[in-house]
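Working notes for the structure below.
Shown here is a partial selection of chains from the complex, left in place.
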Amino acid sequence: MDELEFMVSNVAEVPRLHRPVLIEGLPGVGNVGKLAAEHLIREIDAAHASNIYSKHFPPQVVVGDDGLTELVCNRLYYFKREERSDDPWVDSDLIFLVGDYQGLTPEGQYTLCYEMLLLAKEMGVEKIFTLGGYGLGQLVEDRRVLGAATSLGLVDEMKNRGVIFGDGDQPSSGIVGASGLLLGLAPSFSMEGVCLMGETSGYFVDPKSARAVLEVLTSVLGIGMDYSDLELRAKEIDQITSKLREIEDGSIPDMGKEDTFRYIG
Amino acid sequence: MDELEFMVSNVAEVPRLHRPVLIEGLPGVGNVGKLAAEHLIREIDAAHASNIYSKHFPPQVVVGDDGLTELVCNRLYYFKREERSDDPWVDSDLIFLVGDYQGLTPEGQYTLCYEMLLLAKEMGVEKIFTLGGYGLGQLVEDRRVLGAATSLGLVDEMKNRGVIFGDGDQPSSGIVGASGLLLGLAPSFSMEGVCLMGETSGYFVDPKSARAVLEVLTSVLGIGMDYSDLELRAKEIDQITSKLREIEDGSIPDMGKEDTFRYIG
């Protein structure tokens, strides 16, 4: 049954990458990491490298608008720099790990992250960014970016980029899922990594928090970015939340509530 | 323990089959797939080939009216054509996968479907039909047949048979369980496949939806079919649902309710 633990299906041949950095953006709190990574992939036009299938994902296919089935998977994308740079971050090629699901069980999570790091090692990865949201349990105006890292060197480097570490707001119970586990297992693979967490309410998909995370990440990686997509998405969410607040305030009746929720997901 | 993952117990010797098509009809929404596949097996008198036992099924025996125990299993049937045809579908022999249970866990589902496809590959299978129901969450008069497939060629072919693809009614969360997973894993085995889903309320076993699915399927396979069994079954269900509606309307008291439900399963 080992085949079903972690099956890599190549979509395209991946060229030799130069000191690639792995960037993880799987679903999680406010879908911040997923939104950020997928926005970045679109904006820099990263190439689809491969799909990862596993019995640790739901036993399910998704059906596209064209009627085609696709087995639930995680996907790897890569991005090759056109120019070299003296700044190692800006010099690094990129590998993205995205998808619609994380492993369903704790054991599945461990297996997937461990195998992912084995694969990343083979591709030459030494540094990792994991992206996520940090749920505050209340609506937020300004979204700060909190961090956690595997080494003090990275902590210092990211502090200089405005990331907040070791604050009392820090998640006391730690970071759960792939964003945490990839960092937790990284030292066994002689890798280093940082988790960037955008503050978010935790109630909605949060494109503003994804943008806050991306602003830090792209500044580090030396990538210019257009955020109009995320802004548009954010406006839609804003309209919904303000509508919901009005409903709560009683300023409008809640008959539109069910409809409203349809737009959130 | 590997024996317990997927144990095939042969009931009869299976002759060499000619380009067999695999047809799956395991339990699911409205039991549409199960009803359809089992009706087809009975009507064409397909032969019982083997039983599949697994630790991913419930730890349970069923007891027949004769007092005999039988371990919970999936069953394979086969049907050999008497004549050759120029139409590849009509020329193909058939293999049926039916049973009372699907794998209990996501990992069990993956293991069973993967092993099933390995076995099907050995038997020469290149094409798959998976049959199921698509729950609408409300009572329906006309049951359309929705589809999903692994290739655009099959999508087009089935569209010509009246199957609806890529409609807004399409299941957005995808197809869960064996009907989805067999298609999702099929490309790894160089197989193609179609899922035919009959619309159904999702509240009852739905022989009418099974008939709608069978009409498409048998037209493709070039098999004449008698539906009197399913019609009879459908009438019984109709009587129950109309009785229930009367109870809801208050036109009759609900003292008969408990009795009524006994006939549904």
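Per-chain numbering from 1; labels A and B assigned in written order.
The rule we apply is simple: contacts are C-beta pairs under 8 Å (C-beta built on N, C-alpha and C of every residue); 3 or more make two chains touch, one makes a residue touch a chain.
Everything quoted here is computed from the prediction, not taken from an experiment.
**Q** With 2 chains shown in place, count up the copies in the whole assembly for me.
**A** Whole-complex copy count, per this file: 4.
Throughout what follows, only the chains that are shown with their structure count from here on.
**Q** Enter the angle, 0 to 180° in steps of 5, of the rotation superposing CA atoms of chain A on those of chain B.
**A** It is a rotation of 90 degrees, to the nearest 5.
**Q** Report, in whole Å, the distance between the mean C-alpha point of chain A and the mean C-alpha point of chain B.
**A** Here chain A and chain B have centroids separated by 38 Å.
**Q** Mind pulling up the chain A residues that touch chain B in the complex?
**A** Its residues touching chain B are 1, 3-4, 7, 9, 53, 55-72, 104.
**Q** What residues of chain B sit close enough to touch chain A in their complex?
**A** Its residues touching chain A are 2, 5, 103, 106-107, 109-111, 113-114, 147-152, 155, 165-166, 170-171, 173-178, 180-181, 183-185, 188, 195.
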